[in-house]
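Encoded as structure tokens, here's the structure I'll be asking about.
As you look at this complex, bear in mind that one protein chain is not there, while each of the others sits in place.
Right, chain A next:
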Amino acid sequence: MQKYSVFSLARNALSGHRNWSRAWRSPPLKDQYEVVVIGAGGHGLATAFYLAKEFDITDVAVVEKGWLGGGNIARNTVTIRSNYMRDESIPFYVKSVAMYEGLTHELNFNMMHSKRTMVDVVQTWPKLRELRRRQLAMDIYGSTYEQISENELRSRIPALTGGGPDARLPVICGMVHTDAGVNRHDAVAWGYARAADALGVEIHQQTAIQSLIRGADGHISGVETNRGTIRAKKVVVAVSGHTTTLTETVGLKLPLRTMNLTAFVSEPVKPLVDVIVNCPDSGFYFSQSDKGEMVIGGAPDMGQSFRRDIKQNVFEDTVTAMLSLFPSFKKLKLMRQWGGHLDIAHDASPIMDQTDLPGLFVTAGWWGGYKAIPAGGLTLAHLVAKSEPHPLMSSFTLNRFRHLDFVMEAGTTTAR
């Protein structure tokens, strides 16, 4: 792997930037691998990278229907945080946030990590009670949450001029999560792809999985693709919303529903808000990107959906909620909107496990899985290599459905 540094930059500048080597190869597709990872998104690429790096399993193919990093890793709002509710969840996300902070170094790829703090705008007393309960749980695991007064909240976010005493939901106070940050989503995908490729992992784009193959011995034996059959004793499904679509090709049912979550961005403006603002009572959140755009997200569509775009009424509801607290944003022009489909179990916690079909692993139910990419990849690599869950993920297996031992998570998203 060509190391990126100020020296390589200078060296390549001298030759007019014509001699940079490719970040990853496009090798010919073999008909057999030790592990096939379906989905070259954040979780798939991170899993392949940690399989190679931590467990010396390098005979790995990551197959992707579209292009690398073009699914939900390109569609989320890049919020990295660990303010969760449950004892099972918080240590995992604390680990993931810590891994993200070291990722630029680990992958030799600039993640443009910006640890800029998330501030919750609290407008109802039940929400305040819930967040203070989360604060006490988070204290145990070294994550930070701190209550600030309305005055301090408004001084930290001067654009927050709505929600006064006459509003339907007056602002009560704020909750500050200093561990939160944002980074660059493309860099995460490209960084993992490049580092995994350097360790011997093959990445095959434009390779659509048509079905999984159940072998005669009752184990998974490979996958059927548009480029032919690939045999593998271990197959990892890391495809977000299409998890059940794939597992149903071998008759496997999973407790997941696929839903559409949308986001949109404004035109770029000068620096105005330097934190991630989350308004759970109003139902929206936003942050300002390095380019100056407001990146805004709201509630999911009602009902299941595989349609990856935004509905007019969801868009209007989110904008209405935002303008009630940030009336000056009325002047902003909105530039782009999009949706991504993701799957969710009804306890809103992820599923990472070997399925009833031995050799077939799933990582699914990641609602807001962007923040979970490094630790999710590491723990899934552990599961695939050792066939037993990583301690951080042992509560998130399919067993919790068999024993109705759910991890009801309130911190998953603003939208629930």
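A few points about this structure:
Here, a residue touches a chain if its C-beta (ideal position, glycine included) is under 8 Å from a C-beta of that chain, and two chains touch if they have at least 3 such contacts; residues count from 1.
Note that in this section contacts and distances are computed from a predicted model.
Matching "Copper chaperone PCu(A)C", "ABC transporter substrate-binding protein", "Putative spermidine/putrescine transport system permease protein" or "Sarcosine oxidase subunit delta" against the UniProt entry of the left-out chain gives the name "Sarcosine oxidase subunit delta". Checked against the hidden chain, the listed residues A:244, A:349, A:379 or A:395 yield one contact partner: A:244. Of the options A:3, A:105 or A:402, the residue whose C-beta touches the omitted chain is A:402. The omitted chain makes contact with just one of the residues A:258, A:354 or A:395: A:258. Shown as candidates are A:129, A:227 or A:307; the residue that touches the absent chain is A:307.
Touch with the chain omitted from the figure is made, among A:11, A:25, A:133 or A:346, by A:346. Listed here are the chain A residues that touch the chain not shown: 242, 244-245, 253-258, 301-307, 311-313, 317, 343, 345-346, 401-402, 404.
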